[in-house]
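All protein chains but one are shown in place.
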């Protein structure tokens, strides 16, 4: 079960309202690389995980992504200011001004409603962890784009925090992968002829070959973590 | 540009029509881990890639995924048989019987229409390649689920081929990652305090730690490919 | 921020796996009247609420709906059993068998992906509370439909608990409405001529009239609660 | 069946074309609180209603909402002016300029396509009427937001009319509720222990209690209407 | 404005309830070739039409499609029977049993929610009429599929009526096209070199050529109608 505490995971501030940037920041609230997607992806995957250590990791991070979502939404809310004025909010979607009364919304920067099509869950631990690693990397990239388009000190600090947390999650998911790397969809990799061929279908050019395919394996940055710490 | 050849990448056969399984196989035609998604994701990403070797790889694989899509669709078409009869097609969506005249459709097994929300494209090579590795792993998992629920020899052979090709693509994307692993969103990894913390938000349990986060790095199965072969 | 505890809000049990009913129960996980919708609607609305008592109520209930979502998902997971077998899962969507490896999904009973289009948030407290009252009433109705289509004792107990909790939320939202009933969109009700007219546009028949329109006002079941208890 | 008359329910005028405001006003044509949603929600619900008085009310209002939709669309059409010029239409979606040739569209202000996910229909009269009361309240709120962001006298008059009509519908739906308040999902309210508990899951704070839950009951502004007038 | 009359455009009957077929018939209520789509497409297009004769035709047909929608929905409602029982409703979506209390819904046969993405409106009369001709032809095809999968005499009569009406609309739209065939997007057809080339991109095979492209022109079945009749 979830319990809520009123204080945010980390305090958020803004220098001044900025409705245009509020619309842009919506991307990480209700967009495909945003916090809601991350939280619901890891939560969805967790329901069928048997490995209690990895299940705990997924739920630790899912809970944190919900907390990030609150931080982003609170920042959007402050940036939206106090007066609906779509005519001056020329960037991105104008839903805050005509629909939500300046409340943050479950949409991306252009007003596309959040959809569960963003969430990947296969029931295979290797595939799901790889999905999460990719999701965290994309989330970092979007925060980088948002960071460089705002000068507001408060907003930059919040983005900086969130960006670094996604990096931390990414590293943790890779450690989790190392623990289960010989299971499920990782088994019997590259044993057929078909799995070793390269089809050169775009011409000109052929710059890769595939002599000896192996299942995914990350270099392990934290060898001391190869064994659980409990 | 694309040119089309009438023959399939590999011939497909079925033992007998099977409308229920046709609906199930729709998953890899118009579902989130299906061939259309793969083709359009790699194609979308390719438009802004400067590295001509990696751009070529993405387009080689995108073209192949289009060819896979044809194989899946041709198989669905044969499995749908010759008579619309939704009353006997009790599994999954019935659109082939009431809408498409037994043509394959751009939907998943339950009739959800394909959406570009399945496609991830960030313009950052590291993030995009990680997205593709995860996508290929998920595609393999779905083919495994489909394989175990059909006895038709022809269909199994086709699924087997496709599953192994996804594995090959997966291995190739990892080689591509190795070439660009120090660029873009991979840089300056784990340098802040925030990127090294573990927030233990789901209790009880804490089984991971994060002492020394490093950017993603795959073990290299094909060291001879570290340098381009052209 | 949210913290997660591993134990459920209330333990869930099933008598036996039942993949068909699992698909049906998905309705309250990822459908328009389901737990995810409720949780995200109340959470979304909470971000801009100034009244700290009502904000607390919304967050109490949002957190509980997340806990309900876990209960529903855990039940779906158990009902899905242990073997993907779409051919025997003839009711509703088959995504658990071909896509998610029997994991619960963010879809309704027929496989429609959850969408933020289900969530209403206007920034006006009266409108938002009325939306929530209606949402709770609809959730109760769907649980009634699901209750009557299953004999499994464990599942019925869970549904019974959830149904009654929605009733409790409904009553609480009405108390909240009573506190703010003279504010926002409730003001200046029925003061123009146009707001008092009845247009009889479907013929034959006219069975209503509108002599004296008043703003919404609920009979108060808990008069002792008209003043906050803190 | 429906018959159409060329004249509008009420004439609409504009002072001058205003493509930016046209995009904003799209919200009430194709948005979640707009006229199309209202018309189709009440029409959808009406098909299974047995009570002929309430069925008539739903159809009277559904027909009027279609007439409102025409008024909004006609106004959008005039506001769009005569020359596609997306570069000067900086607010909201630009579809009128690149896709529809300045025709009104079934989208909201930001271009999100109308979806039946906005429509609620449960087959339970109490739940459906509560949904409609909430929908009318939200529609009023959106018209208020739109009203305050335009100075055009003609547009303001139209919005004023529509806003007041939603109020009238709201009052009528409450009268309808009073007639059926002891039926369907209203029965056996608050009889279990679970329906009387308050779970204080967001801390700090607890400002509500639930001693004596009762089914929804509105104060009746029009006692003379408690009996049908036919 | 629209006025509603309680009697249907043509009475509908069923021999017996048939929940499976009810789900299938949903296709023409809320599917891409269904009555709601037709009504809203012609209505949307009508708002900007200046030619008052063609505008009248579009609105005549739009109103009739709304009447068709009522007929389909009323039939679905009767076919749904009296008891929610998803376990026996093995074909198509089960939403009537778990969500709508056996009410007809705005979805297709597999539960996909109706979306305005089905509606085409370009503001160019020639393009819009061609869209409508194609839409009517597709609607006829879907009714043919539905007709051959049911033996119920009442349902077949209704489908037969609707199918023939779509044919009538189709013929009328072609007459309308003949009146405007030299306007808008029909002008200056085939005057450039590029508009006369054939690119043979799928091999083997080339069976068409393009010597003398002309704008679309239908053979006129009703020459006496070349001049308006008013």
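We just call them A, B, C, D and E in the order they show up, numbering each chain from 1.
As a convention for this text, a contact is a pair of C-beta atoms (placed from the backbone, for glycine too) under 8 Å apart; a residue touches a chain by one contact, two chains touch by 3 or more.
This structure is a prediction, so every number in the text was calculated from the model and none was measured.
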Interface partners of the hidden chain - shown chains only, full complex considered: A, B, D, E
Out of E:63, E:76, E:106 or E:146, the sole contact with the unshown chain comes from E:63
Only one of E:83, E:164 or E:183 touches the unshown chain, namely E:164
Where D:95, D:120, D:195 or D:216 are the choices, the one touching the absent chain is D:95
Residues of subunit E touching the missing chain are 9, 32-33, 52-53, 56-57, 59-60, 62-64, 67, 115, 117-118, 120, 122-124, 126-127, 130-131, 133-134, 137-138, 140-142, 144, 160-161, 164-165, 167-168, 170-172, 174-176, 184-185, 189-190, 192, 194-202, 205-214, 216-219, 221-222, 224-225, 228-230
Residues from subunit D at the interface with the omitted partner, ascending: 1-6, 84-87, 89-90, 93-95, 97-99, 101, 107, 110-113
Going by the touch rule given at the top, which residues of subunit A touch the chain that is not shown? 20-21, 23-24, 27, 31-33, 90-93, 108-112, 141-142, 145-146, 148-149, 201-205
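Everything that follows uses one rule, which is that only the chains that are shown with their structure count from here on.
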Using the contact definition given at the top, which chains are in touch with both subunit A and subunit E? B, C, D
Check the residue numbers that subunit D and subunit E use where they touch, and answer same if over half are used by both copies, otherwise different. same
Scan subunit A for residues touching two or more other chains and write them down. 1-6, 9, 56, 59-60, 62-63, 67, 99, 101, 107, 113, 115, 117, 122-124
In graph terms, with chains as vertices and touches as edges, which category applies: line, ring, star, complete, or other? other
